[in-house]
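Every protein chain but one is kept in place in this view of the complex.
Here is subunit A:
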Amino acid sequence: MKSAVQDYEAIKTAVRTAANAHGEPQWFVDRRLAAIDAMQELALPEMQRYDFHRWPLMGNVELSFRDSDKHLADGLPKATNQIRFVQVGQTTVAVNLPADLADQGVILTDIFSAFRNHADLAKKYFMTQVTQYNENKLTAYQQAFLNAGIFLYVPKGVEIKQPIEAYLIQDSTVKQAMVSHVLIIAEENSQFSFIQHLTTRGDEANAAHCMVEVVSGTNSHVHFSSVDELGANTYSFLHRRANLANDARFDWAIGIANDQNTLGDITSELIGEGSHSESKVVAITTGKQSNGLNNRVVNRGKHTTANISQRGVLLEKSELVFNGIGNIIHGASGANAEQENRVLMMSHEAHGDANPILLIDEDDVIAGHAASAGQVDQNQLYYLMSRGIDKELAQRLVIRGFLGPVLEEIPLKEVRREMIGVIERKLKDGQHFE
């Protein structure tokens, strides 16, 4: 029998060989190896009131690169003069960036090209500022086994009117973990919105590690949306974090409608004075799946505003835990942090929890929270049904009403519409009646 040390040396050798063959710059190969070293010591991240330790998230410790079938991207909405990026597995299928934006210095490329062609930026920002690779076992895994991703750089003062759309399609026609990274750098006074779509093609059981890091520069305005629809055989870890500089405005609008267990960790670090973040999440769970979602805002700078608003709907025997974590650091005077976490259970066998967790270390602040975890109001269903509306539609209407307050505040109409569509799709799948 091989010893664990031999295994681990063998993994390092294999990763070095694969990364070199993939043409990666030496600095990144070194970082991969450092991450494998770190992984040995690190523990999994802790999530309050939620246990995911048995999930098969890190079974795949092999780095390999292959071309995916481009046709797996068929069926995407038509590109109408949009700024878009499409990646299937590790294969970048399309990058549309208008020439005038490229002329202004905007960079939109796959992450490995960025490592080679924009090494100064990539080296400076990749898992060094927003997220450290050695925070926990999963962040180290991310750096060690990274195999896909996007790099977006928006220079100082550049305003992009159209949203930038990214389609990240997990290729589960083969057995391979998706370890994908979206690195976004918004320089001073830049302004844009980014919409990400996560989906799965194929039925292989694979993990998906999807990390997002956003550097929000001084007075930048960035809106990040994600519509998550990973497949029924994909256990996922969604780590998304933004650092906000002075007067930056950064918002999350996230719809989680994956079909398998999901661990979500969303954070806004309000470092700069006067920065502001709105973090909105809607989630829907069905079957026996379990989702644990941390939504954290950290007020570090003075006069920062950070609001969380999340709503989740549970069907069948599913489980959904929302932790809203409001952390106000000593010295962040004038900070403002409000949060609202609500879950609605459509079945007696579902298990939902909404936990506001406030960690406040400063006196001069305004902070508040509201939370609820309740069963669907039978009276509302009865009322709708008494007008001839069937139970499925009645439920969908009540759920739409419940999610409405969060959905309505999403500024991009197309995102709002897409989220409603995705939710209704999943609801229909989850409505199994006696």
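Just so we're on the same page, a residue touches a chain if its C-beta (ideal position, glycine included) is under 8 Å from a C-beta of that chain, and two chains touch if they have at least 3 such contacts; residues count from 1.
Following the convention adopted for this analysis, contacts and distances are computed from a predicted model.
**Student:** The hidden chain: which UniProt name fits, "FtsX-like permease family protein", "Electron transfer flavoprotein subunit beta", "SLBB domain-containing protein" or "Fe-S cluster assembly ATPase SufC"?
**Tutor:** Its record in UniProt gives the absent chain the protein name "Fe-S cluster assembly ATPase SufC".
**Student:** In the complete assembly, which of A:V15, A:A140, A:L198 or A:V398 touches the absent chain?
**Tutor:** A:V398
**Student:** Taking the full complex into account, what residues of subunit A touch the chain not shown?
**Tutor:** Where subunit A meets the chain not shown: residues 377-380, 382-391, 393-394, 397-398, 400-405.
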